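To start, the structure under review is shown below, and the notes come after it.
With one protein chain removed, the remaining protein chains of the complex are shown where they sit.
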């Protein structure tokens, strides 16, 4: 007989308290969010997991207009990871508000809208539109996108441009703003300072790392877009390192993302100074992965008799 | 019965020609080198592989003085990769010349000395000393090291410093000079231009990517040094992408390094514009790995009736 | 739809690199043409699930409709092509494996009157069996590399469909592509169900268009999630379809894997 994979473990009350964290003024029942682009608009996962056991749901990145995305193939597997070049396909902010938000609003779990644009104005408009719509608890700004007005250089690799786009959003809305950084920089601390000065309330790190896989038989790239973003366990040590590096200058809470499959992985980020974490690629391996991570963290807290809050940054360098 | 794992396949004459490549004036019988720090001083592998079937042997990074290296633990496994913080332990250039070069000189395989220092002068002196000693076919400069005179910022992340150190070496010696770049930069092309202008004859990319693994039970880093360098298949898509990006500005040959386990992996780099490749972490999984990669490339060349030279950059973007 | 641990009931070589694996199933309804995704390893390499069409449905309650109610097992027919399928082929009965499914929309039920033609190339045969089991009529045109491979078609005998075979080397049946058989069989009122390599499907679509027959194809794309969220398995679809899912791209996993052949932009495939 096939058995439901959902963990039967219940998170009891005391344990539940131990899991609470606060990010950018948002009270989360636990530190586990779903990473943008890996959890659709939430509803797709309802048959497989308990959406109300999540700390927060971050939806697929939204743009002002719907986007078709890149030609296919868009994904390829890599050692302990995958490369994607979806091309930010999405329904657009209006369709999101009209068709997707209805379902999400009914959940007790905070919903975070991930946004991206091609110009600073795009970002501001998106933010305003989502704030107006209501039902969105916070915004996550994806700045790993090319700035079309600046010759296509990503907002996320230039501290000046990053500052501009984040300022535009933080000054326009009252919603808490999370900025998601690209790992593709020489010194992540420079970017952390820039977006912090621009008023971001929290920082997510990291987004995917650019990569290329070649089909050696066909002598062409595996992806139609040539380059894709690397995610999954392969990148975890890089992501954890960046959180740790970011902390040396960060005054706002950090959210760790990159290769989290298990509670153990999430705890690596938390001990290295992440206040919350995002589960991404793992949702594809197991649609109940994020909840399992939360349950696992609860188990760890119980065993170690510690609250998540007290674990943040708990990694001590060796004597 | 235990059977020798060494491939019985012989590389025949015509096939052998198909494998030849030239890097920085060096004629290599095939494009497969062993990556610095993963092949000791060569002799350690003699019981397991045929050193004369390699394109070149790159020895462990050498400094002017012997170095003790970092405290232990120095390595930890990661998903499809490993993190190392050896701390560049080595016998020092004098002991290398006295004790290790003797064995290497007798081989028909070119030996490349990998060097690193803490100041520009260190690099120059090392280069001169090795050129004087004779028996070294080329130098590979590792610039992923902190510049002690510049507050510890790595030579390899600052184009000005990188230019200085490479110029110092290229102007001091006649030996071909290969510069090994750090992947830890926003735009690899900036570094490629810098070291090219400084006269390097070839460029290796990439060195390891900084990473951190946390021991969540002990709440401390797995490595005594906290941060280590990530290598192995996990990083391959990133490395291939950087070679491809580098090519857009590179005029000198590129040498691909990062996660090569099989001939297929090596061919990804070659098709993405690497003229030669380095096998690193794979030597730990199989001490005969590099030769097997060369044999596999020979098989591919035969099947595709192509010489390696003609495959370099053979990846065509999709229509 | 569920994500759960299933028991492997058997896992046997059929011929050459073809295997059949039977898995326990919770009773959830299955429609012909749906697929499942398996995690072939508990480890991280290979990382992603692998998709397989549902080839056989075991112990379903007899119903007159187009779906299988309350099955106790499902079977896949798979070909070993890479490391995931190699690992799969080494599994032993009694082991457990994680299954996500049933996924996708499955075949569109034909109108009674229609003359049904199933066209399968290689392992594209898999999703045809449940269809043949439900229809108990029509023709199956099957293309294989050589005679040995045609052994996988044995499961179709006795189901009431006429079987015609083409092999690349002519070692059994018609020598040449299966589309050669189709050209002879097709009628304007045919409804065609096709699964196989992309070039075969394209040829089938062209023949169908020319003859005016309706044609449904089951497509394959590399998949990560199987449930329409990663947007990885996109195929370019006709702009004439309304709504978001079809504004340029459709997802093979959630909008397909079965598509009306006229909806597909075959040049982009």
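The letters A, B and C name the chains in turn, as written, and every chain counts its residues from 1.
The definition used in the following text is that a residue touches a chain if its C-beta (ideal position, glycine included) is under 8 Å from a C-beta of that chain, and two chains touch if they have at least 3 such contacts.
Everything numeric in this text was worked out from a predicted model, so none of it was measured.
Engineer: Quick one: jot down which shown chains the absent chain touches.
Structural biologist: Hidden chain contacts in the full assembly come out as A, B, C.
Engineer: From the listed residues C:44, C:77, C:201 or C:252, report the one that touches the chain absent from this view.
Structural biologist: C:44
Engineer: Just name the one of B:72, B:171 or B:310 that touches the chain not displayed here.
Structural biologist: B:72
Engineer: Looking beyond the chains shown, say which of B:30, B:63 or B:84 touches the absent one.
Structural biologist: The single option touching the absent chain is B:84.
Engineer: Residue-wise, where is subunit B in contact with the chain that is not depicted?
Structural biologist: Residues of subunit B in touch with the missing chain: 1-5, 37-40, 44-45, 47-48, 60, 66, 68-69, 71-77, 79-82, 84, 86, 89, 91, 95, 232-233, 261, 281, 283-288.
Engineer: Could you pull out which residues of subunit C are in touch with the chain that's been left out?
Structural biologist: Answer for subunit C: residues 41, 43-46, 83 touch the chain left out.
Engineer: In the complete complex, the non-displayed chain touches which residues of subunit A?
Structural biologist: Residues touching the hidden chain, for subunit A, are 79-80.
We take it that only the chains that are shown with their structure count from here on.
Engineer: Remove subunit C from consideration and name each group of chains that's still held together by touch.
Structural biologist: Contact components excluding subunit C, positions unchanged: one piece.
Engineer: Using C-alpha centres only, name the chain that sits farthest from subunit C.
Structural biologist: B
Engineer: Could you name the chain whose Cα mean is nearest to the mean of all protein Cα atoms here?
Structural biologist: A
Engineer: Per the centroid of Cα atoms for each chain, what is the distance between subunit A and subunit B, given in Å?
Structural biologist: Measuring from centre to centre gives 34 Å for this pair.
Engineer: Centroid from C-alpha atoms only, then distance subunit B to subunit C, rounded to Å. What do you get?
Structural biologist: Roughly 46 Å, centre to centre.
Engineer: Could you list which residues of subunit C touch at least two other chains?
Structural biologist: 44-45
Engineer: When you check subunit A against every other chain, which residues touch at least two of them?
Structural biologist: 71, 79-81, 232-233
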